[in-house]
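Yeah, one chain of the complex is gone here, protein chain that is, but the others are all in their spots.
By written order: A, B and C. Residues from 1 in each chain.
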Amino acid sequence: MQHMWNFAQLTDLIHGWLYETFPPAWALAFEMIIVGIAVIGLFAGLGLVLVLMERKVSAFMQIRLGPNRVGPKGLMQSLADTLKLLVKEGMTPDGVDRFLFNLAPFIAMIAAMLLMAPIAFAKDFQIWDLNIGVLYVTAISSLNVIAILMAGWSSNNKYSLLGAMRSGAQIVSYELSAGLSILTVVVLTGSLQISDIVTAQSNGWWIFKGHIPVLIAFVIYMIAVTAETNRAPFDMAEAESELTGGFHTEYSGMKFALFFLAEYINVFIVCAIGATLFLGGWMPLHIGEWTAFNGIMDWIPSSVWFFGKTFFLIFLMMWFRWTFPRLRIDQLLNLEWRYLLPIGMVNILLVTVIAILKWHF
Amino acid sequence: MKGETIVFYLLAALTLVSAAMAVGTRRIFRSAVYLLSSLIGIAGLYFWMRFEFAAAVQIVVYAGGIAVLIIFSVFLTQRAGDDMPTPPMLRTIAAAGAALLGMGLVMLQLVAHPFPTPAVAEVDRSVSAIGRRMLATGDDGFALPFEVVSLLLLAAMIGCIVIAMRAKPNQP
Amino acid sequence: MMEPGLYHMLFIGAALFFIGIYGFLTRRNLITMLMSLELILNSVCLNFIAFNRYVWTDRATGPSMSAVPRI
Partner (left out) sequence: MRIKKARSSGRDIRVASMNPDKQPAKFPGLVHETPGGGILSGPLEDVVNWARSNSLWPLTFATSCCGIEMMSTAAAKYDFSRFGFEVARATPRQADVIIIAGTIVNKMAPVLKRLYDQMADPKYVIAMGACAISGGPFFYNTYSVVKGADHVIPVDVYVAGCPPRPEALLHALITLQEKIKSGGKRERIDIDGKNI
């Protein structure tokens, strides 16, 4: 395949240079440091971009203008917010469990950072292509609920506790649906590895190849991850009109900003996984054996494909947020246990039949 | 010293120290959090041994399931903010003595017993191999335990549904 | 310090087991006893995996076996 910018050359160049110049242990350490800095940089950049995007999308949905005074077209708005949150006072109120209260935002942040590892940002550009990539993502994303429960309990505040418990119930139950819809693609691919899943889509994305069951799985996945990242219409954990701020009621300044950032990073990650599973990740739009068409599509760099798809899904989630009213907690649990989960289970049976009989393209 | 060795000792320290804190602390919520970090340390050990599937399952089951279950039951049944009463001195000493004695015996056995360390080819730890073994009926298959556990799970699910079902309102 | 191997893993497993035993004997609270029991179960799983890694490396028995107590 022809690509204009190939990240593999760049990473190989750095890798080779490091191992030629230094002894292996040092080279490994330097690589770790480089990856760490890159991930933190990506975090900061994504946080700024996504917060601004949320505000602009909300303005677009509500026929407003959105931030447009700070910097050109309001582009510096989220930078100003970040700087303000950095220099704002970070309180630790009396009566909280200090250790857990201060630990919780970092746990949320670390969980979000660990999730970056198996995501393929472009062709041959991946931090850790481990053989259980998708399962790893499912596993680590369940650590997030612990951070929320910790924050909610240690705040010593009834709103926080209620928000945390709601959030726990919600995340644990919606994880099942998300897992089932991830499994549909795993069944079709026959592998949990992210790179395998992406290469399996080189002649068409699963959402096209897998007939209607995969489409259903995609819809269920989007609903479930919207709930799992605690975003409206499923933002029971921080329902402002009922719980003032939910689990982060008592957090201020930078500790709150870490929660805020972790939420947006989680949104990015679930959308990236969704794009990888259903929309082919960095794989350009290929249609079967149409060589000419595929060749044209290959000229668009793979990172552009990946970020394009991911941001499309993020836009979808923001669209949900500013369109639907919030669900009540019983409606939320009913939706999961009475509709999504049974549909998902039947759906995975259908997909298994399709995969065994090789009906997919 | 290799980097791997350092990582191993860090993970071992995390596991053991947080396990000890989990049984030692007097606040029940903190105890649950320490337990969770100990279990994550074990998952790290699995990653260290390159059993990625076992590690991921460990995190899914314990962080996603059991820790949340324990924390919820703490919230719903205990007064999570209060300190638990300290156990009587005699019981502490007896328990510590029993644990140390058992530990010593096990260590004696461990040191005395030479385990074979064959240089066999690397094990196929892929998920599909584990899956085949789970459903194999032959000499080293796990079909029977798998089915028994499935039956147990089914019973548990039905029990959950029965408990959660709303009692029918009495028809007048 | 030595290169970590089977004995290190078995030591960790044994230590976890007896920490769990200690907790099980000292606590008089159902939930904390359950938590100690989790430690004991985990030490067993760790032993399975360690044996599979270092002794009987030709089969994927360890992960399968350790999956059963977890369920």
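Quick notes
We take it that a residue touches a chain if its C-beta (ideal position, glycine included) is under 8 Å from a C-beta of that chain, and two chains touch if they have at least 3 such contacts.
The model shown is predicted, which means the values in this text are computed figures rather than measured ones.
The chain not shown here is in contact, across the full complex, with A. When the whole complex is considered, the residue among A:N102, A:T244 or A:T352 that touches the unshown chain is A:T244. When the whole complex is considered, the residue among A:V70, A:I110 or A:L285 that touches the unshown chain is A:V70.
Although one chain is not drawn, the whole complex shows that of A:T11, A:N156, A:T199 or A:S252 it is A:S252 that touches it. Contacts to the hidden chain, counted on subunit A, fall at residues 55, 59, 62-70, 74, 76-77, 79-84, 87-91, 240-241, 244-245, 248-253, 256.
Quick note on the criterion: only the chains that are shown with their structure count from here on.
Distance between subunit A and subunit C, defined via averaged C-alpha coordinates, is recorded as 33 Å. Subunit C has no residue in contact with two or more other chains. Against subunit C, in their complex, subunit B makes its touches with residues 1-2, 4-5, 8-9, 12, 15-16, 19-20, 22-23, 28, 31-32, 35, 38-39, 42, 45-46, 49-51, 53-54, 57-58, 61-62, 66, 70, 73-74, 77-78, 84, 87, 91-92, 94-96, 98-100, 102-103, 106-107, 110, 115-118, 120-126, 129-130, 133-134, 140, 142, 145-146, 149, 152-153.
Residue ranges on subunit C touching subunit B, taken from their complex, read 1, 3-4, 6-12, 14-23, 25-29, 31-32, 34-36, 38-39, 42, 45-46, 49-50, 52-68, 70-71.
On subunit A, the positions that touch subunit B within their shared complex are 25, 28-29, 97, 99-100, 130-132, 135-136, 138-140, 142-143, 145-146, 149-150, 153-154, 156, 161, 165, 168, 172, 175, 190, 192.
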